[in-house]
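Of the protein chains in this complex, all but one are displayed in their positions.
Note that the chains take the letters A, B and C in the order they are written out, and that residue 1 is the start of every chain.
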Amino acid sequence: MNALRRRLLQGAAALAAAALTPLAALAATWNKEAFGAKSAGEALKNIGAPDAAPSGDVVIDAPEIAENGAVVPIEITSNVPGTRSIVMVIEKNPFPLTAKFDFLEGALPYVKVNVKMGETSDIRVIAEANGKRYAATKNIKVTIGGCGG
Amino acid sequence: MRALLVGLLAVSFAASAQDAKKEIQKYQQMIASGSPAELFELEGETLWKKPQGPRNVSLDKCDLGKGPGVLKGAYAALPRYFKDAERVMDLETRLLYCMTTLQGRSREEATKRVFGNENEPSEMEYLSAYVAGQSRGVKMAPGTSHPKEKEAYALGRALFFHRAGAWDFSCASCHGEEGKRIRMQDLPVLSEAKYARPVMSTWPAYRVSNSQFKTMQWRINDCYRQMRMPEPSFASEATVAMNMYLAVNARGEPYRGPGTKR
Amino acid sequence: MSRLFLLSLVFLAAKATAEPSANDVTKVLQRDFHPRGQATMDRVVQDGLQRVCTETHDKPPADVAKALEADQMKTVVYPQGSLMGDWKRGEKMAQDGRGSMWSDKAGAPAGASCYNCHQLSPKEMSYGTIGPSLAGFGKKRGNGADVQKYVYAKIYNAKAYNACSQMPRLGYAGTLSEEQIKDLTALLLDPASPVNQ
Partner (left out) sequence: MAAGPMKMRANLGQGFTDIRVLMTHPMETGQRKDSEGKLVPMHFIQNLTVKVNGKTVIEAQTSQAVSRNPVFSFRLKGGAKGDKIEVSWLDNKGETNKTEAAVA
């Protein structure tokens, strides 16, 4: 069963939502295989962004130490001209693939988002431009904050 | 040679401790610039205007000290003495007063769930976010002239240094000495203006560690929990006095909240 | 109006805003706090040590401090045999900040909260600084019988060595068991413990 059909079969709430939702949003795809992958390599392969050589043009701005893994702010900028997408994986999360952003005409390849990290891990970002891929990695330490009670 | 090595090690250790501090500060800045706190202000505004209770009226005639329904700068002037209630009140205590007097709700019903959770924040939390947000940019000026206000400050100060409980703690056990921290968190010396100002001007706040919006009453409550004390009663004189002590220590600081905390 | 009456008015006004005594504060706590879970109301009643530390802002006169410390030392109960337990259990406990709060299950083993205030294993980067660093504690002092006794007693009742220390009396307060304090002693003194690496 494809994702769209399953979604349509999800009952009244979904149907009601569907009636109000523009067709574009309803038809949106969510790559189940990639998001369900348990290794970063597999996830990247499934999302169509297999690992690439590091590039200084992809910049991850994030604190090196996060006081709390529940909210880790990550800012990603691609300075590669013609960047069409940015894929982000958190290597040590149970499901590493975190997000894929497609930038169409009019958008700059930039995003800032808060993510969850189960433990200290590398964050890996792959930007795609003109059929080529460019990678960046940053290690973020997740610490224990507060009194722990 | 050995001394040099030890010296170098010490230097690199100090450097890494400095780096860690810098990175933690960066973490705090980054979470503050992407905070969901505003969502709580939005919900709070809806609740403020929603008719409730046996009288089916909203809170928009509630007098927070600046006159009925005046919100601008009201939070920054709390706690203060209220003649109608004949006592000093902080924001939540006053909200509770309005719920019982204006909306005709029972104290029991209105305080049934004062602290919410991540799935269901409390009415007090939403309302605090909204009301506090209406004081952004206003200098904090809690009441300091009425004898009851002076009394509240003095009691708050005494509470701050009072050691009790299973672990012999006072507030000052953790917040009494400069340059100390718990785990990675710097501990503000809340008896001093320099430290009280940035703290008090950003509460109430969204806490990222549990995705919840938290109020000052909660902050004080949770400190006493971790001090291994029994639980302070909501809106009690002791909690308002503590709030008063901290707010007076921070007076003059422009309010910048609701903030975002670890 | 008599002068005496006026004077007493002034006196009353001054008294109204004077610092409440420890006794006054206790009465406020008894009125404004309520028991919850294991945090019962007897906790708001100060013992002599808490009272003296409150009244002197933690700086009691030397002779008073000495007497208090001697008094606290009498509360320490040493177990039979070795005072060194299992440092691995000790490390786990040192990381754990729970215990004795109203939110903790009564009777469940408590943590020791060590890292909240102390550096211990140099590998743990998240440590507090309210207490001194204990990294390399055993390496510097060895683990002879006297050192073991000192560490055990310090954890059992920190006030036996420093009357108004901010460290809880973990054994005396009933937070940690004899077995647990032995494990913590091992964490500080066992040559294999990460604290001594």
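Assume contacts are C-beta pairs under 8 Å (C-beta built on N, C-alpha and C of every residue); 3 or more make two chains touch, one makes a residue touch a chain.
What you see is a predicted model, and the numbers here were worked out from it, not measured in a lab.
Considering the complete complex, the chain that is not shown touches A, B.
When the missing chain is restored to the complex, the residue among B:L39, B:V57, B:V138 or B:A193 that touches it is B:L39. Seen across the whole complex, the unshown chain contacts subunit B at 34-36, 38-39, 42-43, 118-121, 208, 211. For subunit A, the residues touching the chain absent from view are 7, 10-11, 13-14, 17-18, 20-22, 24-26, 28-31, 35, 70-72, 75, 90, 93-95, 97-108, 110-117.
Here is the rule we use: only the chains that are shown with their structure count from here on.
Because contacts link each chain to all the remaining chains, their graph is best described as complete.
In terms of their C-alpha centroids, the spacing between subunit A and subunit C amounts to 46 Å. Centroid to centroid, with C-alpha atoms defining each point, subunit B and subunit C lie 26 Å apart.
In subunit B, 20, 182-184, 225-226 are the positions where the chain touches two or more neighbouring chains simultaneously. Residue positions 65, 143-149 of subunit A each touch two or more of the other chains. Of all residues in subunit C, those touching subunit A in their complex are 95-99, 101, 103-104, 111, 113, 115-116, 125-126. Per the touch definition, subunit C reaches subunit B in the complex via residues 13, 16-22, 24-26, 28-29, 31-36, 39-41, 43-46, 49-50, 53-54, 57-58, 100-103, 115-117, 125-130, 159, 166, 168-169, 173-175. Of all residues in subunit A, only 62-68, 70-73, 75, 112-114, 143-149 touch subunit B in the complex they form.
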